[in-house]
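The other protein chains are all here in position, but one chain of the complex has been omitted.
As written, the chains take the letters A and B, and residue 1 is the first residue of each chain.
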Amino acid sequence: MSTEEKQEPEFIQFRYPRQVTYHHALGYQSKFANGLKQGRILATKCPVDGRCTIPPRIVCPFHHVRQTEWVDQGQRGRLISAFKINFPMFNSRTGELQNWENPIIAVELEGGARMDGWCAEMDPEKLKTGMLMEAVWRPEEERQGRADDILYWKPVEE
Amino acid sequence: MAERIAIVGVGQTHHKSKRPDVTTAELCAEAVERCLEDAGMQMKDIDHLVMGSFEVADGYYSPDKWIIPELGVVGKSGLEMQNVGTTGGVVAAASFNSAATGLFDAVLCLAWQKMDEAAGAFGRGGGGANEYWTGQFPMSPITNFARRTYAYMDRSGCTEEHIAIVRVKQDQCAMKNEYAQLRLGLTVEKVMQDVLLAWPIRRLHMCPTTAGAAACIVCPEEKAKKVTNKPVWVEDWLTCHQGGALTMAEDPTASTLRYACNVVYKRCGITNPLKEIQAWEVYEPASPAELRWIEEVGICEDYTAWKLFEQNKVGIDKEVPFNPSGGVTATNPIGATPVVRLVEAVLQVRGDAGEHQIQGKIERALATGYGGQGENVIMLLRKSL
Partner (left out) sequence: MAGRVGIVAVAQTKFEEKKLDKHVTELMYDVTRAVMGQTGLEFKEDGTGIDSTVAAAYDLLHGPSGPYMFLGYVVGAYKREDERVLEDGALAVYYGAMQILSGHCNTVLLVAYTKESLIDKNLYEWVGMDQIYQRRVGLDFVSAAGLQAMRYTTKYGITPEQCAKAVVKARKNAGNNPNAMCCDSLTVDDVLRSTMLCDPIRVLEAKPTPVDGACAMILASEEKAKEITDKPVWITGLGSCYDHHDLGWRDLADCEALATAAQRAYKMAGIKDPLKEFDVAEISEQYSYQELLWSEGLAFCGKGEGGKLIDSGKTEMGGELPINPSGGMLSGLPVCVAGMDRVAECVLQLRGEAGARQVAGAKKAVAHGVDGPAGQLQCVITLEN
């Protein structure tokens, strides 16, 4: 009789490929999504301090008052921050893992709201805080009210 | 009915990147058994359970239901909690509240994370995202810290080398902690040459994925004194979340840590944190975060913590005994990590941290949990009542 029976760890693999579809009713956020389809960037505005926020929020998180006013944020903004990723991540439109060549940036729009987006300038070294950027949109028929309806932001000569 | 409470026993697993030798329930059982042994108690002495993990990243739904029976907890009361990154903190806070009601003799606080069983089927690999906006971008804690660190470096004199120094210090601490996952023997050169994920964040700067569990037992005063002669009193706690109020685009420095610490300090009469708290286990998901958290907990002025590292003032036996266990950069079982911080803080107060024990009398220890875009849970421990 063996004094010590070495137990190999057992593995069992279950593959359950399944499509999990979430049907999100956007409700008041429809205004934002439809705005994107029309090539407009709309943000909710706090009635207390006038701060505009993207993504739209039903109440101002700081004053907890209902935000019912929407403000068009314009088409231009100033660069706040940028990063470029060197590892693959999921594309939420296609569901595929992919490499991302364009840096992701945050811009502060004319209306005061700040939002994320992709950047046309591929070299992060060339990006400077405060640079003026302009939205470049997907063709209208391809827009779905999603974040990447704005294909990217490109630097603008001042 | 409100009672003073103490932690009478702690336990954690030896954290590894994968644990193919155990099921999730067995992983939890390891931590629970060690905890019961530490307290000198048995499962029959526990009457309430508060547990949690970031189940979405493991591809589970409501895992407490099938873990419970394997812990021998059938017939007891309890519930499960979750809040992504601060899950462990919320679980700990809930255990504290439950024990302080006086309704229970002993509350078991348990948190875990397996990470190695789901193929990211339900999680996105990044974990935690606003479905309607930030989730549509390739964002993750890596990119969040890329933004934070960029903002930090921009405003201070901190360079990439300073961040590497932080990482080396974290590793030196982890080398003295048998439970830590990453114990690598790092040098500044090695860190600076590591794979760049998103400037300035390198792979070594980020916390790893970990399979691990941690548990502690919380008792009201009278029971605590009966169970052990080394109870660690829970002086105060606070969950202080953000709830999605700010995205990283809106404020890359967003954090509730300073605010939360100030609330706790005020309630407990603490005016000089570095003097009045002798051990710190603060949840830093990435090396550069440690710099900012040292400032936010009130140890030094804003945007100067990098100088402390330059002057070699941070370490187990140094002026600033921050994260003597090696911290989260060495070990991150997401849901369990705040409880690991708590366990480490308890060991420090008791003088049981072995090689990574901070010398001298530890009257107070602070442990925190972190999550999302700057959410925090603060747990303040005390040696004497």
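Methods note: a residue touches a chain if its C-beta (ideal position, glycine included) is under 8 Å from a C-beta of that chain, and two chains touch if they have at least 3 such contacts.
Note that the coordinates shown come from a computational prediction; the quantities given were computed from them, not determined experimentally.
Looking at B:Cys28, B:Ala94, B:Cys109 or B:Ile316, the residue that reaches the missing chain in the full complex is B:Ala94. In the full complex, chain B touches the omitted chain through residues 1-3, 23, 49, 52, 54-56, 59-62, 64-66, 68-69, 73-85, 90, 93-94, 96-103, 117, 122-124, 126-132, 134-135, 237-245, 256, 259-260, 371-372, 375.
Residues of chain A that touch the chain left out of the display are 12, 14, 18, 20-29, 57-59, 61-62, 64, 66.
As a convention for this text, only the chains that are shown with their structure count from here on.
Between chain A and chain B the centroid-to-centroid distance comes to 29 Å (mean Cα coordinates, whole Å). Listing the residues of chain B that touch chain A in their complex gives 20-21, 121-122, 124-126, 130-140, 142-143, 146-147, 150-151, 154, 195-199, 243-250, 252.
Of all residues in chain A, those touching chain B in their complex are 9, 11, 16, 20, 22, 24, 26, 29, 53-55, 57, 61-62, 80-87, 89-93, 100, 104, 106-107, 114-116, 124, 129, 146-148.
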